[in-house]
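One structure, pasted below without further comment.
Only one protein chain is missing from this complex, and each of the others stays in its spot.
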Amino acid sequence: MLIKVINPNTTDAMTATIESSARAAAGPGTLIEAITPVMGPASIESHYDEALSVPGLLHTITSTEPADAYVIACFGDPGLDAAREIAPGPVIGIAEAAMHLAMMLGRGFSVITTLSRTRGRAWDLAARYCPPRACLGVHATDIPVLDLSPSSLKSVVALARHALDHDGSDAIVLGCAGMADLCAAATAELGVPVIDGVAAAVGLAETLVRLGLSTSTRDEYAFPPPKTYRGPLAGFAR
Amino acid sequence: MLIKVINPNTTDAMTATIESSARAAAGPGTLIEAITPVMGPASIESHYDEALSVPGLLHTITSTEPADAYVIACFGDPGLDAAREIAPGPVIGIAEAAMHLAMMLGRGFSVITTLSRTRGRAWDLAARYCPPRACLGVHATDIPVLDLSPSSLKSVVALARHALDHDGSDAIVLGCAGMADLCAAATAELGVPVIDGVAAAVGLAETLVRLGLSTSTRDEYAFPPPKTYRGPLAGFAR
Amino acid sequence: MLIKVINPNTTDAMTATIESSARAAAGPGTLIEAITPVMGPASIESHYDEALSVPGLLHTITSTEPADAYVIACFGDPGLDAAREIAPGPVIGIAEAAMHLAMMLGRGFSVITTLSRTRGRAWDLAARYCPPRACLGVHATDIPVLDLSPSSLKSVVALARHALDHDGSDAIVLGCAGMADLCAAATAELGVPVIDGVAAAVGLAETLVRLGLSTSTRDEYAFPPPKTYRGPLAGFAR
Amino acid sequence: MLIKVINPNTTDAMTATIESSARAAAGPGTLIEAITPVMGPASIESHYDEALSVPGLLHTITSTEPADAYVIACFGDPGLDAAREIAPGPVIGIAEAAMHLAMMLGRGFSVITTLSRTRGRAWDLAARYCPPRACLGVHATDIPVLDLSPSSLKSVVALARHALDHDGSDAIVLGCAGMADLCAAATAELGVPVIDGVAAAVGLAETLVRLGLSTSTRDEYAFPPPKTYRGPLAGFAR
Amino acid sequence: MLIKVINPNTTDAMTATIESSARAAAGPGTLIEAITPVMGPASIESHYDEALSVPGLLHTITSTEPADAYVIACFGDPGLDAAREIAPGPVIGIAEAAMHLAMMLGRGFSVITTLSRTRGRAWDLAARYCPPRACLGVHATDIPVLDLSPSSLKSVVALARHALDHDGSDAIVLGCAGMADLCAAATAELGVPVIDGVAAAVGLAETLVRLGLSTSTRDEYAFPPPKTYRGPLAGFAR
Partner (left out) sequence: MLIKVINPNTTDAMTATIESSARAAAGPGTLIEAITPVMGPASIESHYDEALSVPGLLHTITSTEPADAYVIACFGDPGLDAAREIAPGPVIGIAEAAMHLAMMLGRGFSVITTLSRTRGRAWDLAARYCPPRACLGVHATDIPVLDLSPSSLKSVVALARHALDHDGSDAIVLGCAGMADLCAAATAELGVPVIDGVAAAVGLAETLVRLGLSTSTRDEYAFPPPKTYRGPLAGFAR
């Protein structure tokens, strides 16, 4: 099967990191194609960036060959509802994926994110996907997305330790696709489940495809009604 | 004071309806400017349309002279978080406005919306703005947005009557900016508060401006960090 | 339009403070009449005081000329449901008003209140008006209501700073009508939205009146069924 | 032990019904004193009535000899928080009592109340005392409080049967103290637990007294701070 | 009336402690029989122990003479739903009992438990029995169940003091049946209501029996459908 993993930001190096994590997670017979959109922000660190990453994400889905499933590889799950309407297969967000898996691994999880301004979005997503008291805390390293690197491990691990103690959590969710390559080392250091949403989403996408499950087309997520689009977005008319 | 009321779709006739409702609601000394974006969908009837209305909305805010406050005149409140980061004054969504006012007028409200596929979005917004049991039902007329007209009154009123009885609600929220011109007649027929979000948002925007209140710039809603944007969206870099 | 702002306690000096804040918030053409009831407690610092402030509040509404709207200027929103049944126009509580506006200004708010024993009431009201995680904390200065003065600013600001940091909030709600005159100075010091419920309620009341909206008379908030009242309260029979 | 059961309305015949139910529920050695306040409404059928029943209730507590525990025998639980501050023993509301017992008897309960306008209050109390989905429905017979009589049984039973089927509930809570004398017959007809709050509250009050438990005096429910009261309520100053 | 108090663990000394607390709580005319099951774990300190305490609990109910009511004397409320299906009278768990009483005594309670690994179960039960913000904290002494003794008082009281301050609670729930004999002394030291679930459950059981209330047999809690059981559990077939 083919899973397209779309990095909603336009930084190719980050797409490479995501691809590497996605491929490591994929089972035998699964092809991973990681894609950088042709338009949008270099990184997503605000609601503004997130909103403006969605056209590129949607364009990527509609302008390329169909895949069996799609992963949106940004922890804000940008454009998830819209993508579900137009994609020919199931669509999984990495926050969604990480939180669902985390709920099966313990009492409650803490999220380690990048800038403190993104914590609100993580709480919103936890409210969308989880019952109360599944997400027990959201903590920011204050490392900008594009500054994440293997040397960020120390900060992430220290903050995760604080979160486990302070929140009473027993699992860690990495709150940025750019942390995917820190997952193994963080797991080794922390001794609790550490969940990278990219890997989690690939696994969930494979499961849905294997079970023949895709987004319901009854009512809300049916293909959008046709209409004209104006201006620079005219090409988005379906 | 100047309030910009942005119609996130690109249908000028609908902008005119919105402008009329907004002006009728405005107090003395308030200037209303209703604006149609230069890009985006002719109407918003799916998550896809909604996501793709946001660039035009944001462009409208950043490419024109500052206003004292902004109203987003689509019941899905598209781009609300993003707009708050970049607008020089407070930003109010019409679903948000209608729901807040409705909560002060009775036990609980029902929403009358357009296509049934948009009901999920209304429930999501109710969960974001309200405690449980404030929104008691969401009902669809199944009239497409651009087909709304004065002759839609009969359908809207009949459905609202059903909603009041079935949901045990005592107020009606009109779930589309295109219903703004039905509000007075529906009120007269139903005998309960009927809330048009456009008028509600104008009132709330005036209040915030008069009180000197605007979006908090502490952390989450501060101006977005600068970065490059790629492709057709390059001009959105702040 | 005429808005009656009722101070449910019987301290005239506090009514004067409230009136001043209300008038500063009112738009052109709005008349503010602040009223002290003829019966009730000198201040409201317990559930007992709050319950016993309600007869005076209701008497004020029914024994004076009708207004276009009413504001209940105590942060416990005493008698709000009852007042809605008998008032000839919409009724707004100041906690309700402040919380609704705060939800449009950021991620979440903290409440700064007077005595620590009143914190529970603030949490109850947040549960009534807001979704989870809108109110992120309630903190007490432990200054009695009638001891509030311009010199309380320092305590209020210090506690608000602590609340913003500790709760992760980005707006402050002043939890007592007697703090209304501290709002401008606290705003200047804190750099985040500081919301005085008196001003907020006046703005919301104006909006409702201008839009022709008042409490639903369908079922729950219809005028009370007539009946006899016994003893010193006999005059309350409607 | 002595339990004072206060009927917050001023109809002596209803106090007699309440007393009878309370005595039947009391264990050996428990003295029940049912009391009609000297002031207040003849029945409680609106928020207005409920608010104005509270002074009489509080006066009853403070103007008579102390009891070991107090029951507030109106399903709206009027003045419960205030009574807890001033009563020398624990205070139980009958809605509270009935709902707590109902939660130990099955999956979920339906409330059968009097006028439809009182349903909102029942929902509010369920939200205060219960987790979601404990109260599964609230239904009104539309029999005024003072018209309740043994002949109301048929209506109550028919509505309860509808509620059990429609709500998927498996227990019935009687939503008015005036229904206390219907409890045994309704139980016999319905074959499910039918809970009269008066009896429930007496049982809970006995339990609290026997265990030496009373309202916490730490902070919120401590005795109210002293202050002057003005006008006809001057005598309420503590 | 006869109340059987079943200690779901198999340590006779703990049954004796429980019996003593239960008898002290019982009213005149109530017989308490405390029982140790013939099978199961010596103490309950994990989900594994809890699950394996249930067969012994159920066997105790079905293999002995009927009682008027049953108490499950372990704070995890093991087997509560199952016991309700087969017991000839009402069944009360001690966590359930303690939490219901605590909600009538103040703003919110903190639970003091044994091992930290049991805190999650306490939160789950609070979510089952209570609305949000009734349980304000769960704290572990880290004393194993069978090490509890009168000398544990100091630890329990110190932790309770911390909980009251840190959680803003005003009542304490003892989170283990083995703490029953600490209740009086802890109450004396703390000056707030301290609730022992064993005593609370006895009181509630007496109330239910006196009111003629037992588990609903409509649908969910009806006697289980008959069927065969295999292997060592064959004797459990009903």
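Note that the chains take the letters A, B, C, D and E in the order they are written out, and that residue 1 is the start of every chain.
As a convention for this text, a residue touches a chain if its C-beta (ideal position, glycine included) is under 8 Å from a C-beta of that chain, and two chains touch if they have at least 3 such contacts.
The model shown is predicted, which means the values in this text are computed figures rather than measured ones.
Taking every chain of the complex into account, the chain not shown here touches A, B, D, E. When the full complex is taken into account, the listed residue touching the unshown chain is E:38, out of E:38, E:158 or E:188.
Only one of A:14, A:101, A:179 or A:233 touches the chain withheld from this view, namely A:101. Contacts to the hidden chain, counted on subunit E, fall at residues 10, 37-43, 45-52, 54-56, 58, 79, 81-82, 84-86, 115-120, 124, 127-128, 144, 219-222, 224-225, 227-234, 236-238. Annotation for subunit A: contacts to the undisplayed chain at residues 25, 27-29, 90, 92, 96, 100-101, 103-107, 127-131, 164, 170-171, 187, 191-193, 195-196, 199-200, 203-204, 206-208, 210-221.
In the full complex, the hidden chain is touched by subunit D at residues 107, 132-133, 168.
The rule we apply is simple: only the chains that are shown with their structure count from here on.
Chains that count as touching both subunit B and subunit C, per the definition above, are A, D. Subunit A and subunit C have CA centres that are 43 Å apart. For the pair subunit A and subunit D, the distance between C-alpha centroids works out to 51 Å.
Rounded to a whole number, the gap between the C-alpha centres of subunit D and subunit E is 27 angstrom. The residues of subunit B that reach two or more other chains are 107, 127-128, 219-221, listed in rising order. Shown here, the protein chains touch in an arrangement that is not a line, ring, star or fully connected set.
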